[in-house]
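One protein chain is absent from this view; the other protein chains keep their places.
Right, subunit A next:
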Amino acid sequence: MTRISLTVDGAKVADDVEPRMLLVQYLRERLGKTGTVIGCDTSNCGACTVHLDGTSVKSCNVLAVQADGSEVTTIEGLAATTGNGELHPVQEAFRECHGLQCGFCTPGMIMQSVDLLKENPHPSEEEIRLGLEGNLCRCTGYHNIVRAVQHAAGAEA
């Protein structure tokens, strides 16, 4: 067991974890942060995407011990980062543009989209599509996810 302490969605947490425990398992099983989900076992689907020190990572591809001392933001804490407690503009855009159906990929899609727009506030359609290549969705055909990111880019401009 290894002791880790980190900040998750603004709260300071500390636990003893097995060295092999993945960050996503830590979030779900130890912290009850079940908004972040597991969709595959090969780091292809991106459903588990969170922000680690402000950058998107697939939390199935990070060990919990690697997050020691870091700041993690999940879909559950994203709205609070706007400072007004309401929805983050990207969350709002996904709803406005019907960028989700079953919603299982949505936490990862939103977290990746936030990171994408942070790096490139005014992406072209092609840049959006390439920027979301690591996140799989089976419901939407991506059409409205792309619209949502475009909408958020416009709203933030």
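Definition applied: a contact is a pair of C-beta atoms (placed from the backbone, for glycine too) under 8 Å apart; a residue touches a chain by one contact, two chains touch by 3 or more; residues count from 1.
By definition in this document, contacts and distances are computed from a predicted model.
**Q** The complex lacks one chain in this depiction; which UniProt name from "Peptide/nickel transport system permease protein", "Carbon-monoxide dehydrogenase large subunit", "Electron transfer flavoprotein alpha subunit" or "LacI family transcriptional regulator" does that chain carry?
**A** "Carbon-monoxide dehydrogenase large subunit"
**Q** Touching the left-out chain: which of A:Leu6, A:Leu23, A:Ala67 or A:Val146?
**A** A:Val146
**Q** Which of A:Thr34, A:Thr55, A:Thr81 or A:Asn120 sits in contact with the chain that's absent?
**A** The missing chain is touched by A:Thr34.
**Q** Applying the definition given at the start, please give the residues of subunit A touching the unseen chain.
**A** 18, 20, 25, 28-29, 32-42, 44-45, 47, 74-76, 78-79, 87, 91, 94-96, 98, 100-107, 110, 125, 128-130, 132-146
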